[in-house]
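Just one protein chain is left out here, and the rest sit where they should.
Read from first to last, the chains carry the letters A, B and C; within each, the first residue is number 1.
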Amino acid sequence: MIRVAVIGATGVVGQEFIVSLDNHPWFKVEHIAASQRSAGKRYSEALRDPNSGVIKWHQREDIPEYVKDMILENVDNIKPDSVDLVFTALDSDDAKVIEPIYAKHTPVISTAAAFRYDDDVPILIPGINDEHTELLNVQRKHRGWNGFIAPLPNCTTTGLAITLKPILDRFGLKNVFMTSMQAVSGAGRSPGVAALDIFDNVIPYIPKEEEKVQKEAIKILGRFNNNAIEYANFKVSCTCTRVAVIDGHTEAVFVETREKCEPEDVKSAMLEYSKHVSIKDLPTAPKDYIYVHNDPSRPQPRLDRDMNDGLTTVVGRLRKDNVFEYGIKYVLVSHNEKMGSAKGAVLLAELLKSKDIIS
Amino acid sequence: MIRVAVIGATGVVGQEFIVSLDNHPWFKVEHIAASQRSAGKRYSEALRDPNSGVIKWHQREDIPEYVKDMILENVDNIKPDSVDLVFTALDSDDAKVIEPIYAKHTPVISTAAAFRYDDDVPILIPGINDEHTELLNVQRKHRGWNGFIAPLPNCTTTGLAITLKPILDRFGLKNVFMTSMQAVSGAGRSPGVAALDIFDNVIPYIPKEEEKVQKEAIKILGRFNNNAIEYANFKVSCTCTRVAVIDGHTEAVFVETREKCEPEDVKSAMLEYSKHVSIKDLPTAPKDYIYVHNDPSRPQPRLDRDMNDGLTTVVGRLRKDNVFEYGIKYVLVSHNEKMGSAKGAVLLAELLKSKDIIS
Amino acid sequence: MIRVAVIGATGVVGQEFIVSLDNHPWFKVEHIAASQRSAGKRYSEALRDPNSGVIKWHQREDIPEYVKDMILENVDNIKPDSVDLVFTALDSDDAKVIEPIYAKHTPVISTAAAFRYDDDVPILIPGINDEHTELLNVQRKHRGWNGFIAPLPNCTTTGLAITLKPILDRFGLKNVFMTSMQAVSGAGRSPGVAALDIFDNVIPYIPKEEEKVQKEAIKILGRFNNNAIEYANFKVSCTCTRVAVIDGHTEAVFVETREKCEPEDVKSAMLEYSKHVSIKDLPTAPKDYIYVHNDPSRPQPRLDRDMNDGLTTVVGRLRKDNVFEYGIKYVLVSHNEKMGSAKGAVLLAELLKSKDIIS
Partner (left out) sequence: MIRVAVIGATGVVGQEFIVSLDNHPWFKVEHIAASQRSAGKRYSEALRDPNSGVIKWHQREDIPEYVKDMILENVDNIKPDSVDLVFTALDSDDAKVIEPIYAKHTPVISTAAAFRYDDDVPILIPGINDEHTELLNVQRKHRGWNGFIAPLPNCTTTGLAITLKPILDRFGLKNVFMTSMQAVSGAGRSPGVAALDIFDNVIPYIPKEEEKVQKEAIKILGRFNNNAIEYANFKVSCTCTRVAVIDGHTEAVFVETREKCEPEDVKSAMLEYSKHVSIKDLPTAPKDYIYVHNDPSRPQPRLDRDMNDGLTTVVGRLRKDNVFEYGIKYVLVSHNEKMGSAKGAVLLAELLKSKDIIS
């Protein structure tokens, strides 16, 4: 078993890690850490508000038994030789400081943006750009680390990159316009999105989100070449909005391709890709990597986000775009807290282990 | 005073008409009509569910005194010589049959789609394409009617066309991509959108909506030439979605222009247009025809839909598009039940009266 | 296997039946029926809106394979000797006419109110008033039927009666005040609750609901005596409201007992009752019949409604009432579409079969 630490274990994403790693066949959580305020407490006790008695646990599943009595350690206190792999669920400022401390000795899989845009750091989506994992070796040498930092993309990039990949491979990509309608869980919980702001409303702005998606999509879909990533040769323009949805990002995508493509061809390209996706034999891989609806009222975040445990990217409304000479438009739903976060990170860990990059 | 009839007076849009015409300086409601089931009843009585006692009135304002005791007539029973102007709030199938009955004798201003796409019928937005009103004369002659049918656009087209107009005039338009996040009130109330479907959800499909917007925008922004409308020379591609918002459509727009345009130039083009808009002296014209926010978190439907009584189109997030060589992107909010419906229709009636087209 | 028919199979509750009976060890769906408009169509086809292509399926689970190609029959067309048990998901007016047609020959388990208040009809909650099933024999004789009609209570009564039962048994009941905050799914879907009415709102009135709960609770908790039900000797006063929740009714309950009771005693009475509940060995019985939270912020409908597949009544905030000399107050959550509807009906069918009342 790979010995695992979860850093930031009490927050929303940290809780997703705790649930995702319950009974995992390859990974065993041996350490959990949180902010100084919680360190030294039992996990279930740390979740309990001492004044009100309210338990701050936000998953549909119960708190797994294995973690209830584990003692939270301080975030930078875990001994390097006691873990083989570190999952982090930190905000970007903390990640900048804490992740390198671990990466010196141990592989780190991160949900934070802190290192995503460094030249020697790949942004990994298991099943999409597995060959970028080779950049981790470059990073190791370059930084003189025993471990590395392997970040996931922003949760809004995930579904977009996954659905663009089969189109890129088959038809080439030229231009992409995307408007996201993002769930409130993407903003975390404290403070997160205030109910007062989002009820009966759309907030048309998520600071820094659009820039992230625009940069990440072409990095992820680029080529690993000559020990570096060569960005993909297409452009992305986004408008990112927040809507009154709990979980599941919805994205309306308009794509200009380089070659002629009909909706039926795009559908079959996606389904073929899904069928043969590299990661299909990993322990937590979903039955469908991409699912395509014919019902024009789908995908809907409430109905589709939980498909295959939130690991499937669900597509619908595939239709010819009427502006581009060669083009397609569609809508996707991707679970921002599952494939776009902790469960995607666990899937990435499985990929890295299957390639002997972690052990 | 112009003597007015409101056809379909008990529905959501009909109620908006009743409120919008209260104390109007030029128009006096002399007849109200509804379906056979309600005909013969007093207006306030017809709104009352006889079983539960619940009153089906959906406006924030109280039922105006002037209408409470008016008797609802049957929809096709109003004598032609007793009214000078008919406002209709009917669904498209009913409009197809009923509007021509009135138009033979009397001008009809319609919120329905039934006649919008006929060659001799303009789609009118007061302040945007006033010169298209000349097509009403062509229609009269062509159909041998004393009156005419003057439809408003679909409520989703309204804000888009209003914001594109100053861009078209100053920079030219080439391509437009738009994703709408539409309010539930746009679907009416019975049955309307079921709470069960839209809570915690986005519905990415509104039947026929995208086609309407794509056609209407280029017709509205076309030129009246040679007794016909010459469609504008640009293309529009939309994805229309429904979100958990009560009132106010939000639209994320990506625009490719023919000439170079900077966000600041687009802002000043919009504000100039707004300042000099043709309809600014009409009785119910809003103080701002277009308003542009600098706060990047605006416009938001809940905060901005009611600006100037719901007649202002509110814009924000004006920024350079990073895909087009010449391009701009922005977000708009337009009140679908006000400027996009009854209040827009009243404003149109004022325009037609000021041009002596109705009297 | 018991051969089963589901009448009203395409509606929201009907769909719950279809899902609940998938792979059931004792029951096999052999007939499904719906309104004339759908009769003759395959089930999956009948769910598809022919204009928009939208599929009207409202469960989180997919449409079970077994039912997809079954042909919908007309509601009153199923041959008596081809089924052993009929589940109905009809509105009350239809139930009044259709249920007796079947009951002449076959046991009918009903979610409708049509016959609930007849003297020879028990209102059954499996695990609460199993001895009332004896009234079904009285009904048979009295009406000269081979079958019978066995209705569930209103979904708002279910959780209330379940939680009152252990209190009644241990401490006696005198007076009960209850305010419900009910989910929109309780009103069905067409038209159901309009999004326009319930967003950002509470509707403090559900026609006839309070009267139902007030009558049903004392009938259910009464004694079967002398071939009739003797109503329980306490009073219930309710205010029933609708809130912006998809599924799961929340109820705030104030109880005056006949004997002294402390919160801890009520908790243990509930847990004891749950542990020894009569139905605990039936195939779909939940692991917990009643669950009691210590976390004061629970139960919450979104977090607790799905406990044990929606069959558990979840209680919290058990505390001394400060008005009554002997009293207790608490909050409960009960899944109106599961224990309060189709899944409760299936559990009832299992109870009746285990008692050889159906076979």
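The rule is simple: a residue touches a chain if its C-beta (ideal position, glycine included) is under 8 Å from a C-beta of that chain, and two chains touch if they have at least 3 such contacts.
Everything numeric here is computed off the predicted structure, so don't read it as measured data.
Only one residue in the set A:Glu16, A:Asp130, A:Asp200 or A:Asp306 touches the chain that does not appear here, and it is A:Asp200.
Checked against the hidden chain, the listed residues A:Gly40, A:Pro80, A:Gly192 or A:Pro283 yield one contact partner: A:Gly192. Check C:Ile71, C:Ile101 or C:Ile203 against the missing chain and you find that the one touching it is C:Ile203. Take chain A: the residues that touch the chain left off the picture are 12, 51-52, 54, 58, 184-185, 189-200, 205, 207, 244-246. Mapped onto chain C, the interface with the missing chain covers residues 175-177, 179, 181, 199-205, 207, 214, 235-237, 239, 241, 243-246, 250, 252, 254, 296-303, 316-317, 321-324, 329, 331.
Touching the omitted chain from chain B are residues 52-55, 60, 199-200, 294-297, 303, 306.
The criterion applied here is as follows: only the chains that are shown with their structure count from here on.
Where chain A touches chain C, over half of the residue numbers in use are shared by the two copies, so each contributes mostly the same positions.
On a Cα centroid basis, the chain most remote from chain C in this structure is B. Contacts with at least two other chains are made by residues 199-200, 296-297, 303 of chain A.
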